[in-house]
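Here the complex is missing a single protein chain, while all its other protein chains stay put.
In this document, chain identifiers A and B correspond to the written order of the chains, with residue numbering beginning at 1 in each.
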Amino acid sequence: MEIKKQDILRIERLARLKLPEQEEQGFSQRLSKVFDWIDQLREVSIEGVDPMVSPLDTVNVPKTTWRNDEVSDGECQDQILSNAPEAQHGYFSVPKVVE
Amino acid sequence: MNELIQLSYSALRQKVLNKEVTVQEIVKAYTDQMQKTEKLNAFVTICPDQALKQAQEADQRFQKGEARPLDGFPLAVKDNFCVQGMRTTAGSKILENFVPTYTSTVVQKLVGAGSIVVGKTNMDEFAMGSSTTTSFFGPTVNPWKSKDHASDLIPGGSSGGSSASVAAHSSLGALGSDTGGSIRQPAALCGVVGIKPTYGLCSRYGIIAFASSLDQAGPFARTVEDTALLLREMAGHDSKDSTSLQYQVPDYLKALGKSIRGMKVGIPKEYRPDGLNAEIAHWWDQTILWLKDAGAEVVEISLPYTKYGLPTYYIIAPAEASSNLARYDGVRYGLRVPGGTLDDLYSYTRTAGFGDEVKRRILIGTYVLSAGKYEDYYLRAQRVRQCVTNDFNAAYQKVDVILTPTTANTAFKIGENITDPIAMYLQDVFTVTTNLAGIPGISVPVGLSKEGLPIGMQVLGPMLQEEKLFQFAHIIEQAARFKNLGGHSL
Partner (left out) sequence: MTHSFIKTATGLWEVVIGLEVHAQVKSLSKLFSGAATSFAADPNTKVSLVDAALPGMLPVVNKFCIEQAVKTGLALRGDIALHSVFDRKNYFYADLPQGYQISQFYHPIVRNGFLEIDLENGETKTIHIERIHLEQDAGKSIHDLHPDKSFIDLNRSGTALMEIVTKPDMRSAHEAMDFIKKLRLILRYLGSCDANMDEGSLRVDVNISVHRPGTPFGTRAEIKNVNSIRFIGQAIDHEINRQIALLESDQSVDQETRLFDASSGTTRSMRSKEDAQDYRYFPDPDLRPIVLTEDYIQKVQESLPELPNEKRTRFMEDYGLSRYDATVLVSDLETPLYYEKVLKNLKGWKDQIEAAKLASNWISGELFAALNEKNLSIDKSPIAPEKLAQLLNLIGEGKLSGRLAKDVFEIMIETGQEPEKIVDEKGLVQISDTGALEAIVDQVIKDNPKMVEEYKSGKDKLFGFFVGQTMKLSGGKANPQMINEILKRKL
């Protein structure tokens, strides 16, 4: 399947990253090749087969229990902000966002 | 090479108990070896001072007769396991200076049991790769060398720093993570033991995620026994991970030495494609003979969906990764490249922070989930994933375990560029189906190629049957008498 340059631009935008410009063309060819290979999955007869989300679906042990509604976390602003590239007055700060 | 770094944990422990040696001496021997093997670039971060301090504490516990199950065990930790106060990078520029304030559950358990973290090991960026060459911190070098040339070889990946450090005796054991073979493949290429446990056996809390439905942590060591010991201590339910199984972890050491007489080993015919590396095929046959000698019954089985495992994996893993890696946006931690708008900031940061392979996989993942593609790719892949799993389930109706080679080839040269992405992805062909199904798999070194490079065999079992894996791996280990590196090339 052919992946076009405009597809690459679209998914780059969705993923908020850019390939080096000279690579975009190369990447679309490369990706087309990958998808040609992936397309062999079309041979597989999947009628009636449920999608498998997790391997746990097949294990016969008690399922994970839910959490009780208790406050057991938080109150750790210093930890939350400790790796922040930019923080002021206890907030993370970013360039002005316009709504 | 210092004798101390050649011994297994039980031998070392006995020596400490006999007061022939202290934990501090053991740790010193290992940190010395780390320095001697520095050029391998197995570690991203080392912490010899902290390790020595913990060694003192371990010595005190030994003296008081309060030694814990792993006291004094020098452990290397893959750099995608968060450890409080220790830089944790996942091999990426985007986390170059990230210092977690928390520790992953499995590291917490191992440290709680007394093991001593000696450093954080190099890896393919965000665990995406099979060679440990995509790390922002440069490639790791396999301690093994070819007899035919002097080139540096890849250690496998993505947990290549961990496997290389265990092979180079700069740690006694190491932690890795396995999403499509990232423990078993480097274990095989470095001539050490590595196990990918059942999905859900070990907590994923505090491990930097690659693909959540496939990722699983596991240990490396030079012996099956030390591997079993580490897994016993790190496994078990964690209420902080919703996908962690509630399961009573058995003492895996009890499986070692148990007879396999009458047990059935499946040999899947799909794993012997035309053109399979002849030396790998040879060692596979040899291993089959050893198991037969030990009384096992060997039967041919079929796993017909095997060939679809890899393309399925290359939809599911990038899809999950594209979402898991969205949090690296330059706002709360990690690299930030300023931009005039927040959107620019995101884009500049992620463009500068991620390496090419990570970007490619994020883009593939974004594509297969995007409008109009979801059903055709992602949902289809999930259905094929079920077919792959059904294959294994059917096989385990007939056999106890399955034996296959771990890799299709021995270690290749660093820089021997695989430009064809599909050829590169094929490195994982024998390992990914295990992750898709969630079943456990262990790689054990069985011998050397003519070139003098290690070859590993993989034992796969049904969900939560790690005991059977250790039982068989131990039989193979005994038969193979594989000699770990004695330091000739170090």
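In the analysis below, a residue touches a chain if its C-beta (ideal position, glycine included) is under 8 Å from a C-beta of that chain, and two chains touch if they have at least 3 such contacts.
In this text, all values refer to a predicted model and were calculated from it rather than measured experimentally.
Student: For the unseen chain, which displayed partners does it touch in the full complex?
Tutor: For the complete complex, the undisplayed chain touches A, B.
Student: Hey, which of B:6, B:45 or B:212 is the one touching the hidden chain?
Tutor: Answer from the full complex: B:212 touches the omitted chain.
Student: Which of B:102, B:247 or B:290 touches the chain that is not shown?
Tutor: Checking the options B:102, B:247 or B:290, the one contacting the hidden chain is B:102.
Student: With the missing chain put back, which residues of subunit B would touch it? List them for me.
Tutor: These residues touch the chain not displayed: 80-82, 88, 90, 95, 98, 100-102, 104, 204-209, 211-213, 239-243, 319-320, 322-323, 325-327, 329, 331-333, 342-343, 346, 366, 369-371, 374, 378.
Student: For subunit A, which residues reach the chain that was dropped from this view?
Tutor: Within subunit A, the residues touching the omitted chain are 13-14, 16, 53-54, 56, 63-64, 66-77, 79-81, 88-99.
By definition in this document, only the chains that are shown with their structure count from here on.
Student: Which whole number of Å gives the spacing of the CA centres of subunit A and subunit B?
Tutor: About 23 Å separates the centre of subunit A from that of subunit B.
Student: Mind pulling up the subunit B residues that touch subunit A in the complex?
Tutor: For subunit B paired with subunit A, touching residues are 97-99, 101-102, 198-200, 213, 239, 242-247, 305, 307-308, 311-312, 314-315, 322, 326, 329-336, 338-347, 350-351, 354, 356, 359-360, 362-364, 366-367, 370, 377, 379-387, 389, 393, 421-422, 436-439, 463-464.
Student: Along subunit A, where are the residues that touch subunit B in the complex?
Tutor: 3, 7-8, 10-12, 14-19, 23, 27, 30-31, 33-34, 37-38, 40-42, 44, 46, 49-56, 58-59, 61-65, 67, 76, 79-80, 82-86, 92, 94-95, 97
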